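Okay, here's the structure, questions in a sec.
After this line comes chain A, so read on.
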Amino acid sequence: MGSWLRGTTGIAVFLLLAEAAGRLGIISRSALPLTSAVLARVVLLAGNARFLADFGATVEAWAAGMAITVAAGVPLGVLLGSLPGVRDATRAIVEFLRPIPSVALILLVSLLLGPGLRMSVTLIVYGAIWPVLYNTIAGIDGVDPLAKETNLAFGFSRLATIRMVSVPSAAPFIATGIRLASAVAIILDIAAGYITGPINGPGIGAFIAQESTGAGDLTVILAATVWAGILGLALDLLLMAAQRRLLRWHHARLGEAE
Partner candidate 1 sequence: MRWLWRCVVLIAGVAGWQLWASAAGSAFFPPLSAIVTRMHRMWFSGPAAHLFLTPDATANIAPSLGRVLAGLAIATVIGLPLGIVLGRSPVVTSYLNPLLQFARALPVVTLAPVFIVLFKIGTQMEVATIAFGTVWPILLNTIDGAASVDPVHLETARAFRLSAWQRLAWVIVPAALPKAFTGFRLSLSLSLILMVFAELVGSSSGIGYEMSNAANAFDMRFLWSTIVLLGILGYLLNALLGGAERLLLAWHSDKGRD
Partner candidate 2 sequence: MLEVTDLSKTYGRGATAHVAIGQLSLNVASGELVSIVGPSGCGKSTLLRCVAGLIEPTAGHVVLRGTPVQRVPDGLAVVFQDYGRSLYPWLTVRDNVALPLRRGAYGRASRRKAADASLAAVGLPGVGDKYPRQLSGGMQQRVAIARALAADPVLLLMDEPFGSVDAQTREDLEDLVLRVSRERDITILLVTHDIDESVYVGDRVIVLTAGPGRVRADLPVRLPHPRDQITTKELPEFVRLRTEVSRLVRSRDEATPPEESGTRAATGP
């Protein structure tokens, strides 16, 4: 409980200092808007129909992209991680393709597929599947051989062992991969939306792009950025809560060790 209070105090002090810096002219008001103005705009945006539509569109693209990523990435990763020969080969492939920054493909995909939800989701899947694949393969690879042998010795098939031993063992790793993928997914959606603009349909990126035309109203842009941060935080907390629920056994064990 003490840490909650301290954390809130920290936020409050930060906001007060920022506001003071603006009002006292330490930070020029023509450069950065006042903290209070930004915060007011953050609240106003919550009632802005256009922004809500954009916000919802980003969430929609994230959800669709993550669903496909997990549905395709986890089984594929389990398969590739379980076949020893294939594992090494795919590790090599992943090492070559991973360094290509996913944002580099935004233009290519937008030219290929044209604007729309399909483009956003394709991009998200491409960018998000790597952490999921990599972590799943590594997780399956790192399963204690003794645990697998024990299961096989009880007469269970290889396939059953994968289901009963390998996947649960690898689950924490996979969960971390999914959380990383989620962060990448949001970044890609906003980046693509900003680059291609409103023709690609609604999205937080498109919203910011529109507000940036002309002189650009920094108050709105900063407010939208705050909302993007809130979205990122909310989704991360959501996934963490889901992880804790599904992997109760793992978290309980770690706690006891302390």
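Methods note: a residue touches a chain if its C-beta (ideal position, glycine included) is under 8 Å from a C-beta of that chain, and two chains touch if they have at least 3 such contacts; residues count from 1.
How were these candidates chosen? In short, all candidates are chains of the complex that A comes from, given by their letters.
Quantities reported herein were computed from a predicted structural model and do not represent experimental measurements.
> Consider chain A on its own, then decide which of 1 or 2 touches it in this complex.
1
> Give the list of chain A residues in touch with candidate 1 in this complex.
2-3, 6-11, 13-14, 31-32, 88-89, 91-93, 95-108, 110-112, 183, 186-187, 190-191, 194-195, 208-209, 212, 215-216, 218, 221-222, 224-225, 228-229, 232-233, 236
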